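Note that one protein chain of the assembly has been removed; the remaining protein chains are unaltered in position.
Chain naming follows the written order as A, B and C, and within any one chain the residues start at number 1.
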Amino acid sequence: MGNVPFFPVQASTMAPQVDALFAFLMAITAFFSLLIALLIVVLVIRYHHKTDADRQGANNSHLVLELVWTGIPLGIVMVVFVWGADVFYRMKTVPPNALQIYVVGKQWMWKIQHPEGQREINELHVPVGQPIELTMISEDVVHDFAVPAFRMKEDVLPGRYTHQWFEATKVGEYHLFCDQYCGTLHSGMTGRVTVMEPKDFANWLAHWTRPSGVMTSSGAELFQRMACATCHLPSGAGRGPSLTGLYGKTVTLQDGRTITADDTYIRESILKPAAKIVRGISLSCHRFKTSWMSKA
Amino acid sequence: MRISTPIKTYLNVYIGLLALLAATVGAVYVNLGPWNIVITMAIACTKAFLVVTFFMHLRANARAVWIYASLGVIWISFLIGGTLADVLTR
Amino acid sequence: MSDRDLSHQFETLEQQALASSLGIWVFLATEVLFFGGLFLLYTVYRIKYPAAFMESSKLMDIKLGVINTAILLTSSLTMALAVHSAEEGEKKQATLRWLFLTMFLGIVFLGIKGIEYHHKFVEHLVPGPDFVLESINQQQAQIFFGLYFAMTGLHALHMIIGLGVLSVMGGMTWMGKFTKAYSNPIHVAGLYWHFVDVLWIFLFPLLYLIGNR
Partner (left out) sequence: MTTSAQAKNYITNDYHVWSWVATRDHKRIALMYLVAITSFFFLGGLAALAMRLQLLTPHTELVQAETYNKLFTLHGVTMVFFFLIPGIPAVLGNFLLPLMLGSRDLAFPRLNLASFYVYLLGASFTLAAAVLGGVDTGWTFYTPYSSTYSNTHVITMGIGIFITGFSSILTGLNFIVTTHTMRAPGLTWFRLPLFVWALYATSLIIVLGTPVIAVTLLLLILERGFHMGIFDPALGGDPLLFQHLFWFYSHPAVYIMVLPSMGVVSELIPCFARKRIFGYNFIAFSSLAIAILGFFVWGHHMFISGQSLYAGLIFSFLSFLVAIPSAVKVFNWTATLYKGRIYLRTPMLYALGFIGLFTIGGLTGIMLACLGLDAHVHDTYFIIAHFHYIMVGGTIMAYLGGIHFWWPKISGKLYPEFWGKLSAMIVFVGFNLTFFPQFILGYLGMPRRISTYPPEFQVFNVMSTAGATILGVGYLMPFIYLIWSLRYGKDAGPNPWNATGLEWTTASPPPTENFAEVPTVSEEAYDYRSRPEIGNV
């Protein structure tokens, strides 16, 4: 029974932070559970009806005592709240130098694509010591990309991108689970995250047999092939708005609202061009009725 | 709770309700920008107030009745408020 | 105090009257929250898709909407008068007259609602595979119409239940159950009917009046 784990491996920068929080909460839980258990045992023994303990002068209420045992837990949970929120905030704040990797969840597999075009299924190879941002979307139902060794998880939603990031600290292979129930073979929607030394990772990338094209250049190729470029001229003089440098900017819509051109907005505009039309553009792009992107 | 209201009060309230209906429909044909929805909902609340006060006699009831009558509305605001806290800040 | 009006579990008629008032108001609070879920969805999608909601709202038949609102407000008046008549111990014919008028107005309301539903059906505005709307973003408009049918459909269901309740009240009035001392059932039925009216008071502007015409 030597290899039965009691505690998960710490393999990311977040893992020790989550575990520290856990240790603190475990201490509190153990302390109060044992305190209550001990009190019950001691009081039951001492005041068992067969003993002749002194039972005079028992109070029915005690305001100070009530305030104390309202106040102390309140103080403790406020500490826990602030600490937990701080850790969570760090989990949600992606470092600027993070490497982008794209995840598509579908019943019942994980499809992963690296920026240089390498694709994997139910496998994720990453270099150690490098922050990685996962941009995730689902093709069907809600999934959840969870790697316990990294102490991270986030639901993968259909119709909207969600993100999470990690920085692996330990070379090795780790479980990847789908943590949100997603149908018949939910149990089988598992995979493996392989953390490698940077040079091994570079090798792995280079030895990729048939890269399907760097993501940006295949995007550019599609932009030409699907004739997007005929309307969306870089100068803005075309029938469609210029898309140059659009990502991350704020655009004004027809109804006067402003919106940030993020992943979700751009994806929506490709799939459903009429959903949010930029001010000054009269017609909508009828190019794509079907969601070709999800097939890509 | 029993309360004796003169018939005349019922009729006056009814006329008031019809007048408010006319006002709210009329407002649709005037473009006031974002104020349209404010006016429309203000009129709806006034109409509801009239019905609840004069037709349903809420004010004549015991305190417990009052509390429960308001709980429904307050709880809806929790539901909508809590959800909007997420939806509006994504 | 007459014993036939007092259920065995109560001590006094006042206690019984308080119980029935509190009971119906608690029930109305649950009704408010039942519709609350729909109001939440409406609010969120109205914020998300303002243009589609305003444009879809313009496809509502405002004339029929106004007529129906007026009918329902009138039915509230007649209901109030029916309860008034029963509570004052007036002749049962007077109470019955107001009750029938209320029910008649309720049925007219449902008839007009039916006509509107029929129009929407003919115009392919019922959500589902047949939903067709070229001029507005189709999916967003479909959500509006989905909510329209869910809200007005549930409201109509409440009206139908209300008509059933009022028929029972008619029967009880006819049998002379209500006296100056005891009129709880019709009082409760009246509160329910007014509540259905109040619901419509909110549904009407939210569905018919949000787009400038």
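Basically, a contact is a pair of C-beta atoms (placed from the backbone, for glycine too) under 8 Å apart; a residue touches a chain by one contact, two chains touch by 3 or more.
Keep in mind that what you see is a predicted model, and the values were worked out from it rather than measured.
Chemist: For the chain that is not shown, enumerate the shown chains it touches in the whole assembly.
Modeler: Taken over the complete structure, the missing chain's partners among displayed chains are A, B, C.
Chemist: Pick out which of A:E133, A:E154 or A:E167 touches the chain that's been left out of the picture.
Modeler: Here the residue in touch with the unshown chain is A:E154.
Chemist: From the listed residues C:L40, C:L81, C:L133 or C:L206, report the one that touches the chain absent from this view.
Modeler: The one listed residue touching the chain not shown is C:L40.
Chemist: Among A:I132, A:A146 or A:L243, exactly one should touch the missing chain; which is it?
Modeler: The one listed residue touching the chain not shown is A:A146.
Chemist: Per the definition of touch given earlier, which of A:I121, A:L185 or A:A220 contacts the omitted chain?
Modeler: Going through A:I121, A:L185 or A:A220 one by one, A:L185 is the residue touching the chain not shown.
Chemist: Quickly run down the residues of subunit B that touch the omitted chain.
Modeler: For subunit B, the residues touching the absent chain are 64, 68, 71-72, 75, 78-79, 82-83, 85-87, 89-90.
Chemist: Pick out the residues on subunit A that sit against the missing chain.
Modeler: 1, 3-8, 17-18, 21-22, 25, 28-29, 32-33, 36-37, 39-40, 43-44, 47-49, 53-62, 65-66, 69-70, 73-74, 77-78, 80-81, 83-89, 91-92, 107, 140-142, 144, 146, 148-149, 151-155, 157-160, 162, 175, 177-188, 190, 272, 275
Chemist: On subunit C, where is the contact patch with the chain that was removed from view?
Modeler: Against the missing chain, subunit C presents residues 7-11, 15, 18-19, 22-23, 26-27, 29-31, 33-38, 40-41, 44-45, 48-49, 126-129, 137, 139-140, 142-143, 145-147, 149-150, 154.
The rule is short, and it goes like this: only the chains that are shown with their structure count from here on.
Chemist: Between subunit A and subunit C, what's the gap in Å when you average each chain's C-alpha atoms?
Modeler: About 45 Å, centre to centre.
Chemist: Rounded to the nearest whole Å, what is the centre-to-centre distance of subunit B and subunit C, using the mean of the C-alpha atoms as each centre?
Modeler: Taking the mean C-alpha position of each chain, the two centres sit 14 Å apart.
Chemist: Can you list the residues of subunit A that touch 2 or more other chains?
Modeler: Subunit A, residues with two or more chain partners: not present.
Chemist: Would you please write down the residue numbers of subunit B that are in contact with two or more other chains?
Modeler: There are none in subunit B.
Chemist: Could you list, by residue number, the parts of subunit C that touch subunit B in their complex?
Modeler: It is residues 17-18, 21-22, 25-26, 28-33, 36-37, 39-40, 43-44, 47-48, 62, 66, 69-70, 73-74, 76-77, 79-81, 84, 87-88, 183, 187, 190-191, 194-195, 197-198, 201-202, 204-205, 209-213 of subunit C that touch subunit B.
Chemist: Would you tell me which residues of subunit B are touching subunit C in their complex?
Modeler: Contacts found on subunit B: 1-2, 4-5, 7, 10-11, 13-14, 17-18, 21, 24-25, 27-31, 36-37, 40-41, 43-44, 47-48, 51-52, 54-56, 61-62, 64-65, 68-69, 71-73, 75-76, 79-80, 83-84, 87-88.
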